[in-house]
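The complex appears here without one of its protein chains, the remainder shown in place.
We just call them A, B and C in the order they show up, numbering each chain from 1.
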Amino acid sequence: MSGYAGGELARLLLRHPRLLDTPPVFVGRLGENDALPVALTSLHPQLSGLPHADESTVAAFSWKQLQRESVDILFMATPHEQSRAWVPEALAHGIRVIDLSGAWRLQDEHHRAVYKLQDMDPALAAKLQSEAVYGSPELHGPAIAHARLVANPGCYATSIILALAPLVRANIVDLDYGIVCDAKSGVSGAGKSLVPTNQFMYAADNLSAYAVFGHRHTGELLEQLNLAQDQLQFTPHLLPIPRGILSTMYVRLNERLALEEIQSRFDDFYTNAPLVRVRRSPQLPQIQHVVRTAFCDLGFELSPDGRRLVVVSCIDNLLKGAASQAVQNMNLMAGWHETEGLL
Amino acid sequence: MSGYAGGELARLLLRHPRLLDTPPVFVGRLGENDALPVALTSLHPQLSGLPHADESTVAAFSWKQLQRESVDILFMATPHEQSRAWVPEALAHGIRVIDLSGAWRLQDEHHRAVYKLQDMDPALAAKLQSEAVYGSPELHGPAIAHARLVANPGCYATSIILALAPLVRANIVDLDYGIVCDAKSGVSGAGKSLVPTNQFMYAADNLSAYAVFGHRHTGELLEQLNLAQDQLQFTPHLLPIPRGILSTMYVRLNERLALEEIQSRFDDFYTNAPLVRVRRSPQLPQIQHVVRTAFCDLGFELSPDGRRLVVVSCIDNLLKGAASQAVQNMNLMAGWHETEGLL
Amino acid sequence: MSGYAGGELARLLLRHPRLLDTPPVFVGRLGENDALPVALTSLHPQLSGLPHADESTVAAFSWKQLQRESVDILFMATPHEQSRAWVPEALAHGIRVIDLSGAWRLQDEHHRAVYKLQDMDPALAAKLQSEAVYGSPELHGPAIAHARLVANPGCYATSIILALAPLVRANIVDLDYGIVCDAKSGVSGAGKSLVPTNQFMYAADNLSAYAVFGHRHTGELLEQLNLAQDQLQFTPHLLPIPRGILSTMYVRLNERLALEEIQSRFDDFYTNAPLVRVRRSPQLPQIQHVVRTAFCDLGFELSPDGRRLVVVSCIDNLLKGAASQAVQNMNLMAGWHETEGLL
Partner (left out) sequence: MSGYAGGELARLLLRHPRLLDTPPVFVGRLGENDALPVALTSLHPQLSGLPHADESTVAAFSWKQLQRESVDILFMATPHEQSRAWVPEALAHGIRVIDLSGAWRLQDEHHRAVYKLQDMDPALAAKLQSEAVYGSPELHGPAIAHARLVANPGCYATSIILALAPLVRANIVDLDYGIVCDAKSGVSGAGKSLVPTNQFMYAADNLSAYAVFGHRHTGELLEQLNLAQDQLQFTPHLLPIPRGILSTMYVRLNERLALEEIQSRFDDFYTNAPLVRVRRSPQLPQIQHVVRTAFCDLGFELSPDGRRLVVVSCIDNLLKGAASQAVQNMNLMAGWHETEGLL
């Protein structure tokens, strides 16, 4: 609730046309309770002046309050341990959940190990995990509409999966070569903690690679794209900008293809996806065009020999990579149009 | 030693032409001792490859070691309480001190109160304070040359004092109006501590005023310019850049003056100051031209009615505002040319 | 239409809840006609995906088309010479105008001289000029509601006038001292032209003052605040950020006042102004909180002697300083709520 994605989520919900008469209820998490309730604008001063914002408070979390307020859908922007613990209870109370953490994104236990989750009841955890839907509306829209538990995707994962799914699903990628994903993210992706790498003097005028061979979004990539460990390589970098991700992907094709065939693959795949904008090759996306929007922009170039593809993908990590994708999922779950409150 | 100014000071000393054969000795302060000695380049990786840098270590502080190494001049880039405590001992050991903290800059007790210093021996403290020389080479060069204790100026103070001294000393300023000093500094000025305002997400794409009516460099300004409290107003702002200060000063003149008279005041005042560059009006300094240099750039414009002056001053806060000014002082104290190792 | 403010204006109009069924008509100016009509998204690719955006074109300007489309209100984001020439014709066609240029902002001929306007018919120009309303909704709301011609304020002028009007109108400012306005703006304020000062390598990691004693927004300040030339001094600076203005104003009071009196002046003055947010002293606005919003944030600090005030004001120069203020004016002219489409 107090983080960057939490602030963006609050902003989107306060302005959501379907929620103007029933403003969202904000609750904090356990560790924050001493200081609660507090004014929403004391955590996020930039929200002041928005509808209902100045009257809103962030109350201490309690199931009772959620029920008293007849909450239907609970967004959780909490650490993954917290999400893992609370989701069973929320569902038991009849509350559907959109979880922004990594807690429920991974079906494969081996991939999930990166989060070091300790579940109280493994059987229940397994049952709920199998029920959880990966919250990528472009890939799993119908399942999301009926889901009780939506695992909102990671920011890097969103940018890469949306770029590669149209190719991988069409079986035109030569997976023997391995796909290289070189991704670059603005600093808000690292959250609000007071660590040296989040300091201005570290990040400004700089660029650095990190978590090479070990970023925890890797599992999502492999599961959603149905790839084996050595078929995809992902290196994140820290960009000296506040928001935005650009991912550059290097793909070998099974056979020589024409540019127009690739273009059609992308266009067709996203023909009903109003929040994915496919550029005409050789136009490529850039971060500036997606920052502060709910869009994912995609573009590509094909090598002269027709065998190698460079795909570029851009999102705002706090929006399509977190808060606006969560609202997009809420829209689907509530039966509203996917883009309500997002354009 | 581990801060930004300490790193710049180490860089300047390692490359100093007079010190190539007798490289500087680096010592840490008490609180850091557990981890010492450490390689200099573990604290400042960017120094690797400079002469002597990769062999240098930062040892635990001890007077014995300083004497064993026959240290003549001790630079202290320590918190002001520390500086206040150690200086008497250093002088007693026959070691001259250039102190980069605010501990010894202020003669007026009232001004010094801002640092909440608790001296063990008030009489000794008073004696040393009266002996301390404010380390502005352009204003106090001869005194610095013979000083045992040099109080290196604050960064904001340097940029403002050098801009105003030629005018105030010439008695052409109408002080009844008060001088307005609107200063803007890059983020390194705030040091390395892990506070929210030092974070990239706070400082980037932003600007904010702070410490209005209460910045602790104010005392230096008043003392060095010989002004009363209400004759000068100073507001600092946090700029979204790593390094550099630009100060804009608003001055009323006693009488109508011609542009050429003002220009001559500046030119003459700094005619023997190789590290102050006076621009021809209406050219004005900009931060870009001084970053990573030891220069202070000055410029001004005169109002059409010849009565109001806008003076602009730029320095690199870590160099002319700290480390290079300290080396400039060292050069004077050692009898070398002021600019050695600084161009 | 092709500039930064034009792009923001298009975005606001496309998303405006009252215009969803009658999307705006976009026309280019004469010099651009060769290349027209063009897709709106070819000029502003970031708008793609917004309602009606991908079907919208920018057509060559013609009065006939405006009449065919039954245009009620014409926004002009054109050079001031152009605005000066077209406004009489628009009004003659019964079309109300919101002009974003400086052409119609100034009643005083002397102030207007800075724009070097050459009017064909001085009598008509004088008549229209006297009819023109300065488009500051917080100061001239009722007049704007009925105006045929609204002169949308300059960006710097907006930030300074809103900060000073509550004080100057209450006659609590000692004008003998002169008000100092030190303003800082992001690079978009300088427009899109290919000049060296708009280059990344000039503006990044830099800060510079410009147009000292000569910025053309000065006339607006003097007229709207009813001040004489030497009662206000305004110096703009170029900030290394894309968007946002922070102005710092230095004011002497006629008499010693209590903080609460000042706070009430601001609170009361803006009690019915939903797009001005007054902070509690000693909280001060910062650029980050207003960027990409339609708000003006105000705050202040009072000196210990109760006689000097530092007022800080922040806006997004492209929104409250241009496009959103224009839409705010449109809302008033159309009888809608001031904030429609702006929160």
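The rule we apply is simple: a contact is a pair of C-beta atoms (placed from the backbone, for glycine too) under 8 Å apart; a residue touches a chain by one contact, two chains touch by 3 or more.
Here the structure is a predicted model, which means the values were calculated and not measured.
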Partners of the unshown chain among those that are drawn: A, B, C
Sole residue of A:19, A:53, A:221 or A:246 that reaches the chain not shown, by the stated touch rule: A:246
Omitted-chain contact residue, chosen from C:117, C:139 or C:203: C:203
Full-complex contact with the absent chain, from B:23, B:51 or B:282: B:51
Candidates B:18, B:192, B:289 or B:307 - the one touching the absent chain: B:289
Footprint left on chain C by the chain that the document does not show: 4, 187-188, 192, 194-196, 198-205, 240-242
Positions on chain B contacted by the hidden chain, ascending: 15, 45-46, 48-51, 205, 274-275, 277, 288-290, 292-293, 295, 343
Missing-chain contacts mapped onto chain A: 177-178, 180, 182, 184, 202, 205-210, 212-213, 230, 233, 235, 237, 239-244, 246, 248, 250, 252, 282, 284-288, 291, 301, 303-305, 308, 310, 312
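The rule is simple: only the chains that are shown with their structure count from here on.
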Overall pattern in which the protein chains touch one another (line/ring/star/complete/other): complete
Furthest chain, CA centroid comparison against chain A: B
Approximate Å spacing (C-alpha centroids) for the pair chain B, chain C: 40
Distance from the mean Cα position of chain C to that of chain A, given in whole angstrom: 37
In chain C, residues with contacts to at least two other chains: 205, 288
